[in-house]
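Of the protein chains in this complex, all but one are displayed in their positions.
And then chain A:
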Amino acid sequence: MPQTLYEKLWNSHVVADLPGGEALLYIDRHLVHEVSSPQAFASLRDGGRRLRRSGTHLAVADHAVPTRTRGGIIDDPLARAQVAELEDNARSFDVPYRPLDGELQGIVHVIGPEQGYTLPGMTLVCGDSHTTTHGAFGALAFGIGASECGTVMAAQCLKQRRARTMRVELLGQADPLVTAKDIALAVIARVGALGASGHAVEYAGPAVEAMSMAARMTLCNMTIEAGGRVGLVAPDDVTFAYLKDRPLAPKGALWDQAVAYWRGLRSDPGAVFDQVVTLDVSGLAPHVSWGTSPDEAAPITARIPDPATLGADSARRHAEKALAYMDLQPGTALTDIPIQRVFIGSCTNGRIEDLRAAAAVARGRQVAPGVRAIVVPGSTATKHLAEAEGLDAVFMAAGFEWRHAGCSLCVAMNDDRLAAGERCASTSNRNFEGRQGPGGRTHLMSPAMAAAAAVTGRLTDVRDLMAPGEMTR
């Protein structure tokens, strides 16, 4: 019987079928960060347990770390203690650790792929919902809670229920200024914040095959914002070219053996999905969010919708509450919304390709008066690569702040936060109430769109600023 990619990945990791319909699933890799791991390590200590395969885990601090400076003592005593606890735990339990001051530090979902830790065909988990990112490689990757992290450490397994499957078929060819982020927001607006709940989503079709690994990672990263815990792209030559010679990727004969195995990781012709969604990306406009749920997004050419026209009562009530929180009126053109802050970075859009796209817009322009804009590379290696390409100089000349790697303004638990009432053009993944700081207001968009907002001081259609072809440096 033909199988989907998800079913192949699932079946190759089932240790045992459990009564009640769940399965015990083997976990190959576990990314460990400072927020969801202290309690997991504590559970090991409480139970007198050790890690079953300590070398399969990889620890790094990203959420709580300051990004203004690096190398000194962290000012916030709670953040300092949290990072120190991660270091101690990694040492005590013999878990590979990427020091905060080192070249290999960065956001878990950026460094995993960058270092070749993430590979097709594996299962990978992390106490972080955006673990969906790694599915871009054809890995079965999903976010878990801290208690589950403790189970993975001790047993290298998790109890899981097999998901239903959804295929998102992306047809056509997108405008060069329309990115995977715009496509992701369009898909989420279409299917809803619950649309992929209970499903493993496989992205396929010509528009996906044409995407870089960075773009595929952005797409898979946002799957959780449609409720899907797993996003997938079948590995292909683009994947293999990205991975070849990465430090932790297999080498020599083992590489050839791996690639041969990975080539089989695709949905068979005739494989049946529980749901299929088709979107033609040709002619798609850049998208921005206007509400407090990621499905409250629209083309930049649109106006704020009137909640009364939204059909379902629940959607109307949510939109009314969202517009009150966002201080927006129905009928306002999205391009008439002024912003005070700009954030370019995160596990969604903090890769070198994202920084290049933003820099192409920033080059020769100036951040608008009254706007504070920051660029935060997703990893220290990405930062250094961008600096080698001169992107830091482009950003700083334009009035952007150039930061060290970390989660930064994506999540209000480090030094970077919005003040109440501040409005931010952000390349992150969540526009939830208070996500970027209590009372802060978030509009999600692509790096190029965020850079465009920075230089105009309002939400802007980047296509109005840039000539076609100007994106290629």
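Just a few scattered comments:
Here is the rule we go by: a contact is a pair of C-beta atoms (placed from the backbone, for glycine too) under 8 Å apart; a residue touches a chain by one contact, two chains touch by 3 or more; residues count from 1.
Note that contacts and distances are computed from a predicted model.
Remark: of the listed names "Na(+)-translocating NADH-quinone reductase subunit B", "Teichoic acid D-alanyltransferase", "ABC transporter ATP-binding protein" or "3-isopropylmalate dehydratase", the one matching the undisplayed chain in UniProt is "3-isopropylmalate dehydratase". Among A:Thr4, A:Gln82, A:Asn349 or A:Thr380, the one in contact with the hidden chain is A:Gln82.
Touch with the chain that is not drawn comes from one residue among A:Ser147, A:Gln173, A:Thr301 or A:Gln366, which is A:Ser147. When the missing chain is restored to the complex, the residue among A:Ala64, A:Ile107, A:Val342 or A:Ala373 that touches it is A:Ala64. Contact residues of chain A toward the unshown chain are 12-13, 15-16, 18-22, 24, 26, 28, 35-36, 38-39, 42-43, 46-47, 49, 52-56, 63-64, 76, 78-79, 81-82, 85, 119, 121-122, 127-129, 143-148, 150-151, 154-157, 159, 161, 193-194, 197-198, 224, 227, 229, 248, 250, 254-255, 257-258, 261, 292-293, 314-315, 317-318, 321, 411-413, 417, 420, 430, 432-435, 438-439.
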